[in-house]
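Every protein chain except one is present and positioned as in the full complex.
What follows is subunit A.
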Amino acid sequence: MSRARADEEEYWHSSKFRAFTFDDEDDELSQLKESKRAVNSLRDIVDDDDDDLERVSWSGEPVGSISWSIKETASSSASSLEGRDSSLQKGSSSYAAFPKQVSSYSLSSLFKGRNKLPSFQSLSDALSDTGAKNYAPELRRPKADYKDYSSDWSPKDTVRRMQRGKVCSLERFRSLQDKLVLLDEAVAGHDGNVITAVLIFLKRTLRREILFRELEVRQVALCHLIHFLKETGEQKLLLDLLRLCFFSLSLQLSQYREHLNIQDVEKRREFLKGCIGLPFSAEDTSHIQDHYTLLERQIIIEANDRHLESAGQSEIFRKYPRKASILNMPLVTTLFYSCFYHYTEAEGTFSSPTNLKKTFKIPDKQYVLTALAARAKLRAWDDVDALFTTKNWLGYTKKKAPIGFHRVVEILQRNNAPVQVLQEYVRLVEDVETRLNLATKYKCHDVVIETYRDLKDRIQLTAYKCKVERGSAEEEKINSILSNMVRN
């Protein structure tokens, strides 16, 4: 499956492509060590004061930086806070009844603008608006600013003013025509702030069908409105919009996305069910269908297993209590779970691994990897064995692993399989070099010895003698092979 290490090595040496290797491995390391040594040896000369020198607190924040000071001033005030707070508490309750202070600083009726108030209102606000300072030094106040304030801004001027943070009344734009010109002008300015402001105005003053119809041909504005509705949580309008507007892929998905906000599993399942009908691309439809089926399955398994676990009848649940619920877990995790708790179940049950494999068309490789990991964790070596045993039609058995036996060995080793088990699979690794490496690494002496024997490598075999215990069966084996080789 994966290119054997040896091949890879050869590839790198023979090809022109360079890997990021440390050719001068030792040299490089010693260089670092050297500078470290030098640094350390210097410590006794220059002592303690280096903290002062760096002028940083331990967390590295330079003393006096903003984030440092927040911590400082906040902590100093926190200590004084408690005492004061309690004394104020008494008073505050009586004030709580006071009416909210009415603002004397009224802003234009920009969005909600009631027509009762004459345009004078917004005019005065525009004048009192102090926030319109322009910071870019080059950009002197444009002439327009010195002109008399008029309520006759063209759509273009209005957008410009809004871009500069001025308050403008949009109420003057009454006809649909005017409003659309205004919107197009805002979109042309690329300033999302203004585009959104105009959209809010349109949303308030246009019939929904008209607004949606016009947005259909104005994709940029449409995106801004969707984003705005998402952010303000106007879910109903958002879904209406998605439903009414022509369906593009991303819009469906943004409806599908809603399921993440649903905490209740049953409701979430229902919602996903509703999503299946949406016209997604064929490929996405199958993913979402799978998502729904999986959750449905998980709900059944969860209810069943929770019952089994609390009843305390099932040994596996007693021995290995579940750490978390299986709800909303990925498919592969679910498969692992079912290989762990429900391995032997017949294919007909929802929780059986084979059923999962079939329903979701899990590829062989993926299935074997997951089952192996689960059974190895339970130290069910017979199951592991069965996983790789195939019978041909004559009844002969043969070992086969779609993932390559070196991977099998790695997974078994990670699960602390005993040497006897490990050995069996190391022996099945086809590539000799890899087999030797694995066998040496995991101390499968027999495999090493047999491999050298097959290679007729006297030198290596002799050398390996010092790796096995004195007087052990392995040593004897080596000795007998060596003497046999001599006779040959």
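The rule is simple: contacts are C-beta pairs under 8 Å (C-beta built on N, C-alpha and C of every residue); 3 or more make two chains touch, one makes a residue touch a chain; residues count from 1.
Note that contacts and distances are computed from a predicted model.
Chemist: For the chain that's not shown, choose its UniProt protein name out of "Very-long-chain (3R)-3-hydroxyacyl-CoA dehydratase", "Vacuolar protein sorting-associated protein 33A", "AP-1 complex subunit gamma" or "pyruvate dehydrogenase (acetyl-transferring)".
Modeler: Result for the unshown chain: "Vacuolar protein sorting-associated protein 33A".
Chemist: Using the document's definition of touch, tell me which of A:183, A:326 or A:362 contacts the absent chain.
Modeler: Of the listed residues, the one touching the omitted chain is A:362.
Chemist: For the chain not shown, which residue from A:288, A:401, A:421 or A:478 touches it across the whole complex?
Modeler: Touches the omitted chain: A:288.
Chemist: Which of these, A:208, A:257, A:318 or A:379, touches the one chain of the complex that we don't see?
Modeler: Checking the options A:208, A:257, A:318 or A:379, the one contacting the hidden chain is A:257.
Chemist: Considering the whole complex rather than only what is displayed, give the residues of subunit A touching the chain that is not shown.
Modeler: Here the touching residues of subunit A are 1-3, 8, 12, 16-22, 28-29, 31-32, 34-43, 45-46, 49-50, 53-54, 56, 58-62, 64-70, 73-74, 77-78, 80-81, 84-85, 88, 91-92, 94-95, 98, 100-107, 110-111, 130-131, 133, 135-143, 160, 162-163, 165, 189-194, 196-197, 200, 219-220, 223-224, 227-228, 231-232, 249-250, 253, 256-257, 259-261, 263, 283-284, 287-288, 290-291, 294, 328-332, 360, 362, 365-366, 369, 403, 407.
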